[in-house]
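Below is a structure I'd like to ask you about.
Missing here: one protein chain of the complex. Every other protein chain is in place.
Residue numbering begins at 1 within each chain, and the chains themselves are lettered A and B in the order written.
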Amino acid sequence: MNPTSKPKVAFYWCASCGGCEEAVVDLAEDILNVVEAVEIVFWPVAMDFKKQDLEAMPDRAIAAALVNGAIRTSEQEEMVRLLRRKSQCLISYGACAQLGGIPALANQFEREEILRYVYQEAPSVINNSGTYPQPATPHNGDTVTLPAFRNSVRALDQVVEVDYYIPGCPPTPALTKAALDALLAGRLPPRGTVLAPDVALCEQCPRLESKPKDLSLDAFQRPHRTALDPEKCLLAQGIPCMGPATRSGCEALCIKGNMACTGCFGPTSRVLDHGAKILSCFASALAPKEPQGIDQALAGLPDPVGTFYRYSLARSLLRRKRGPSQTQHFIRGNPP
Amino acid sequence: MREGNWRPRIVAFFCNWCTYTAADLAGVSRLKYAPNARVIRLMCSGRLDPQLVLAAFARGADGVLIGGCHPGDCHYLEGNYKTLRRFRLLRRLLRDLGIEEERLRLEWVSAAEGEKIRQVVTDMVETLRALGPLDLPGQFRQWDQEVETLKAQVVEAERLTPQPA
Partner (left out) sequence: MSVATPILPMREASGASSAGLHRPRRVTIDPITRLEGHGKIEIFLDEKGNVERAFMQVPELRGFEVFSRGRPAEDMPQITSRICGVCPTAHHLASTKTLDDLYQVEPPPAARKIRELVYNTFMLEDHALHFFVLGGPDFVVGPDAPPQQRNIVGLIQKVGLDAGRKVIGMRRRLRDLIAYFGGKVVHPVLGLPGGVSKALSPQDLPGFQQLAQDSLEFALWTLQVFKQAVLANPEYVKLITAEAYTHKTCYMGMVDEQDKVNFYDGKLRVVDAGGREVCRFAARQYLDHIAEHVEPWSYVKFPYLKDRGWKGFVEGVDTSIYSVAPLARLNAATGMATPPGPGGLRGILHDPGGETGPPHTGQPLGANY
């Protein structure tokens, strides 16, 4: 086939870990078919195309761009706007792009607090001159620039319009393949769809049978303090498992590793707020009826935000921690 | 929003069998209570999905008040206990996200306690007045200003660059 007649595909990463790129490489033998069927025009982790190659393309020249990672810097915003413009279809790939992911846990902290700790206060840092990364550093009459570090971490669709979502941290090769096949065959569902089954993970869980209809737990347990029964529903053992509020599609991978689901596939389509949904479920699963007993039972959940919104804080209804200094967050330069 | 004529907005989720009736009673007997509360009737406080509490805040509520039957009186037996557990966990969650715990309040009010309703609402209005507006919608707009500014620049730059062939 003439390479230019194949549909063009781009991959890009924003605030991410590279795990989503690995997930694509983990298509393993199938990647050969993908490479056969499409022309990859941009993929920093694996190919040497540059930003200017992208800029030189006509608008909408790319059939589909798969973008992973959350959005934290002005450069990431510019890149996703560029990709949006050059692509017919923009696909959010992975939990960070869809929901903010682990990097969005930073939304519990102030921008200035993050910069101050990372560059000044961390015990490993020696920075007597009080240097911080700067938007522009002069060098012999030229400048070397850095993008702005934003006040908040955002999901991709909080910056540009997104056509489809492939969930997971990272997505599985099977879901990726199914999505690419659907894309190539032009068999995509309505815009805005999350390309994974729209039922809770418990439905796919090998331990579902041992999950009681009504739970009545005395307390939540921390996983390293309990001898885990490898057959029994984790929630029934008092382990906070995000399965009941999380979309299926991963084939219960963490459960097969004998650990609780932490929610990386995000919620199903009927859920407004992933964290509030699991909060509701966990609170219902407890037995105590008076304040003191309840608080004791909840001691096994020392970090509600980090547990309930492990991957979804940016896309939660409240989006981030509200803080005192948020009136000055759009200062471009960094402290002092 | 001008601070001067700001009035705290409370979204109140009341159980049909108790608090809602009490509020009705308070209204009928013309007990004066602050007009700040928008009441939503539920068949049981246990039907209140915590997502709706967050949604109320996200859409501009300064406070959320939940009213249910006294312990032991829930018509569906366990509903109010569930509510109590969710409430205690929700308050911790809100606190960790920088929202003062006092903005979420749970009260047990029986159908006969019209006066209690008046007191609770008045008291909560006072508390919220002291805390000041939450105004999350305004906050979201402010947070997003950085993105909007860049977007405008990009759109302008695209307008000026010729489209590659």
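We take it that a contact is a pair of C-beta atoms (placed from the backbone, for glycine too) under 8 Å apart; a residue touches a chain by one contact, two chains touch by 3 or more.
Note that the coordinates shown come from a computational prediction; the quantities given were computed from them, not determined experimentally.
S.K.: Relative to the complete complex, which of the depicted chains are touched by the chain excluded from display?
M.R.: Across the whole assembly, the hidden chain touches A.
S.K.: Just one of A:E22, A:D59 or A:E290 touches the chain that is missing; which is it?
M.R.: Among A:E22, A:D59 or A:E290, only A:E22 touches the chain that is not shown.
S.K.: Please output the residues of chain A touching the missing chain, sorted low to high.
M.R.: 13, 15-23, 25-26, 28-29, 31-32, 35, 40, 44-51, 72-73, 75-76, 101-103, 105-106, 108-109, 113-115, 117-119, 122-127, 131-134, 137, 139-140, 142, 144, 146-147, 149, 169-170, 222-224, 228, 230, 250, 253-259, 262, 302-303, 306-307
The definition used in the following text is that only the chains that are shown with their structure count from here on.
S.K.: Help me check something: in the complex, which residues belonging to chain B touch chain A?
M.R.: 49-51, 53-55, 57-58, 71, 81-82, 84-86, 88-90, 92-93, 96-99, 136, 139-140, 142-147, 149-151, 154, 158, 163-165
S.K.: Could you pull out which chain A residues touch chain B in their complex?
M.R.: Where chain A meets chain B, its residues are 55-59, 74, 77-78, 81, 85, 108, 148, 150-152, 154, 158-159, 271-273, 275-277, 279-280, 282-284, 286, 288-291, 294-295, 298, 301, 303-305, 308, 316-323, 326-327, 329-330.
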